[in-house]
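Left out: one protein chain. Kept in place: all the others.
After this line comes chain A, so read on.
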Amino acid sequence: MRKVRKLLPTYLLASGYALLLVLPLLTLLSASLRAEADLYAPGLLPPNPTLAPYGEALAKFPLGRFLLNSLLVATAITLGVLLTSLLGAYALTRLRFRGRELLFGLAIALLLVPGEVTFLPLYLLVDRLGWLDTYLALTVPFLASPLGVFLLRQFLRTIPEDYFDAARIDGAGHFQMLRHVALPLSAPALGALAALTFIGAWNMYLWPLVVTKSREMQTAQIAVNFILNEEVARWNVVAAAAILVLLPTLIAFLLAQRAFVRGIAMGGLKG
């Protein structure tokens, strides 16, 4: 009882602050559950809640296709980053060769290159390759990540030599040691990297905006932009579409919150 009284100020403050932070999302949810006539009715709760805006958004726009595009792109990028980073990090920690430190330094240097600045030359390159408006443009340039190489290298360094030595004595080659020692042991780091990469890829905006032309290739993010433009007066439909686009990342976040938080804490402070 004393403990609760001591914690009461924290509870009150935290609840109030959390409510304030979530308020814009709550008003969006509220708008998505209103008929057009009720859109401007006061109060946070919709007076006559209805799912009609969702039906309209789904009927008018190929939201399933947009979400599928985002899912495909984010999944492909995540799998690619995990694979290329693990391979690269393995070489940087387990193999000895000339220029190893240099290559690690290069990964750090590339970590500092923001994608938003290279989008223009990257666009020109992808255009020359004839990839505009294809899944290739949306995925291939992002299948490797300097952050991934960096994080996994730091992690693999913490695995004791003995584990690999034992595998070597059993006659394992490097690919087998990667598969049977490094891979299972780095599961937590891979999970964190996967969560970070997936949400990052799902949230890409500028790049899909410039490389997609046809509606069929648009990702959910870009679709929101077009729906907002076309339905500028019907905010309930726009809101419904936005909530549908939010759901997958929200669910992914709730399911993998620990991995995700760990990913940000590792990538942000140590990188």
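Just so we're on the same page, a contact is a pair of C-beta atoms (placed from the backbone, for glycine too) under 8 Å apart; a residue touches a chain by one contact, two chains touch by 3 or more; residues count from 1.
Simple rule for what comes next: contacts and distances are computed from a predicted model.
Absent chain per UniProt: "Sulfate adenylyltransferase subunit 2", "Sugar ABC transporter permease", "FeS-binding protein" or "Aldehyde dehydrogenase family protein"?
Going by its UniProt entry, the chain not pictured is "Sugar ABC transporter permease".
Looking beyond the chains shown, say which of A:Phe61, A:Tyr90 or A:Phe155 touches the absent one.
The single option touching the absent chain is A:Tyr90.
I need the residue numbers on chain A that touch the omitted chain, in ascending order.
7, 10-11, 13-15, 17-18, 21-25, 27-28, 31, 39-40, 42, 44, 83-85, 87-88, 90-91, 95-98, 100, 103, 106-108, 110, 112-114, 116-118, 120-125, 140-144, 146, 148-149, 174, 178, 199, 202-203, 205-206, 209-210, 220-222, 224-225, 228, 235, 238-239, 242-243, 245-246, 249-250, 252-254, 257, 260-261, 264-265, 268-270
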